Structure formats: structure tokens, C-alpha cells
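Heads up, one of the protein chains got dropped from this complex, but the rest are sitting where they should.
Right after this comes chain A.
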């Protein structure tokens, strides 16, 4: 009789009002319970999944670094999550317009949305999901997942295809030496970042193995790289290294000032099986707009530069020829003469941009004179009024000190 109990209840309700009201209210326990269970599951599952660092044999930091260096993973596929929070002011559309303006003046011929260098600069801020696949040095694929669209960079033999599914645009270029090309790509996988970080390891650095962790379902060692000196804005770099292949699976850079990581790149899913050959096959879809990179030399040189440099940055790049390094290790500060009197190297486009940039920085005074400091969470830059630029991953005080010493 169970299905009809409700019908009985409504008639009985008239005779026994308070009791029935209680019973009615009791029914709402069901949805509330469902909601409670759901909330508990959402809260608990990550905690449960996190628990239990794997047991792995002890290893020294030196051995671990060697392991990374010896790692020769050629075949893999996986999903990478990359989060960057440089603390740059959110320029939004302005950034885009600067970049496209530079694309017009700098590159001249192509403003294709499938141009790799234009597309991968997007990685410099926010959270992105990437898919990577590799099969030897000649075949790689990197896809940037977007809402209902994807940007894929496919390297197969001597062809490099960039495909932007949103606008159905294709960018094509060719390379002769496959391995070379890869180095010109901006870093995107934890491995690329880890290699950069380990280059900086010297006697001003403390490198330790800090236990183990699970990354993308694999057991990994955690290597922690920390600057010994004070004055650096880098707090610590943590690299999770797969215990079997020696492949870095996660890279986290936390600033000395605390807070969220500046860069956090990690696999959320990884497989070391050979990816299907069809992954690397690409023929431009019918009707797609194909931009040929007519001059490979030009293209390569172009992507090697800080990509799509706005005018002021191009000045910076020119200035880099006179680059000097002050200090050592993590506290080293790069300095060069921007060649523009009056502080800001904004080129002829200066004018209103000058005031705008000035408002972003802080005025500082020192033995070197006066200047403006531009801060991000990682990199600080000091531009003195006589046009000298000091840049480093150091605190503002350290920057001023370096400038004083450099005078």
C-alpha cells in the first residue's frame, strides 16, 4: 500500500493537524539531505584524493637533478593546467590592441589569428588548459583549449601548423631542423619550466628533496629550489618529478611575498604511451583561411624575440645589446641604457602613454638620482630619469641598492 500512503495522509490531515504538519515538514528532509550529502562529497573528495603521499625510496637532490637531466621521455600525451598570476595590471583589451598594433607594424604581413606567437602569449595570464602530445623530436602537438574552440600547434616532420578552430584559420610554416624549432616555442609544459629553473641553480641556491607527492595519478618526488640570499622576489620553486621517468610533472613558483603561486604548471593527466599517429596529422579543413609563413628565417627570428613586442619593448630589445648584469645568483639585476632621456622608453608613440605608464609605477629616490619602479609579483623594474633600466626578480629595495652600486 505504500504508494497510496500520501493520499491517506491528506484526508487524515484534517483530523490531526499538528501531527500531519510535522510529517509534511519531515518530507523536506529528503532534499535537504541530498544537498548535504552533495556538499559533503564536494568538500571531502579532493581531501581524500590528496591524502597519502606515496612511499618512495630516499633520494638526494643531486641524484634527482641527474634523474631529470637523464630523462628521455619521447612519447607522451597529457593534459596540462597552467596558471599564471604575475600581478600585472589587468590591461584587457588594451593589451590586445597593443599586440595587434605591434603585429601590424612589426610583422607587417600577417595578422592571422592562427599565428603561434600571437596565440601563445595568451598563456602569460590566467588559467589555461593545454593538451600536449609528443612522439619523438619530429612530432609534437600542443593544443590550447578554449570555450567550444581550440588552438592547436602541430609539428609533424618539417611542417608546423597552427590551427585556430574558432576562426577556422590556419597558419603554416616549415622548419628544417626540427629540434631547433622547439626551443623557440614559449615554455608550456612543466618540463620546460623546470629546465629553465634548474639552469639557475648555483651556490646561491638551496636545493632539497621535500618528500613525495602524487601528480596526475603518478608518484613523484618533490624538489624544492630556494634562493639562499634575501632580496629575491622568488620564494621557492617546487618541482614534482615522476619517480620512474624523471619527467617533471608539476612546477610551482611561489613569490617571497607569499600568496598564490606566480606560475603553476602541472599535468592533470599524463600517459607515456605512444600517441595515435592521427594526432599529428593535419590537413587544412576545406575553406579554411591558410596563412603561409613565406619567409621561414623571418618567422623563426621573430618568434625567438619576446613575441609581438610592443614598440616600447622593441626599444628594450634593442637596448639589450648593451646589457650588463649586476650582482650574482638570484639577486642579479640586468641593466642597460634605454637610450631615451626622460625616463620611459616609449618611443615616439610616447605622449599620452608616458603619463599612463608613470601612473602605474612608484617614484623612488636614491644615490643614483630619481626614477620609477614598476612592480609585478615577480619582476621589478627601475627606470631612472636618465634612461637607465634595472630589471630583476628582486625586491624594490634590492633594485635601488643595485642601482646605487651600479652608479
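Please note the rule applied: a residue touches a chain if its C-beta (ideal position, glycine included) is under 8 Å from a C-beta of that chain, and two chains touch if they have at least 3 such contacts; residues count from 1.
To be clear about the criterion, contacts and distances are computed from a predicted model.
S.K.: Write down which listed name, "ABC-2 type transport system permease protein", "Oxidoreductase", "Acetylxylan esterase" or "Sodium:pantothenate symporter", is the UniProt protein name of the chain that is not shown.
M.R.: Missing chain, UniProt protein name: "ABC-2 type transport system permease protein".
S.K.: Among A:166, A:228 or A:324, which one touches the chain that has been omitted from the display?
M.R.: A:166
S.K.: Touching the hidden chain in the full complex, which residues of chain A are there? Just list them.
M.R.: Counting only chain A, the missing chain is touched by 1, 3-4, 6-7, 9-10, 13, 23-24, 27-28, 30-31, 34-35, 38, 79, 113, 129, 131, 143, 145, 147-150, 152, 154, 161, 163-169, 278-279, 281-283, 285-289.
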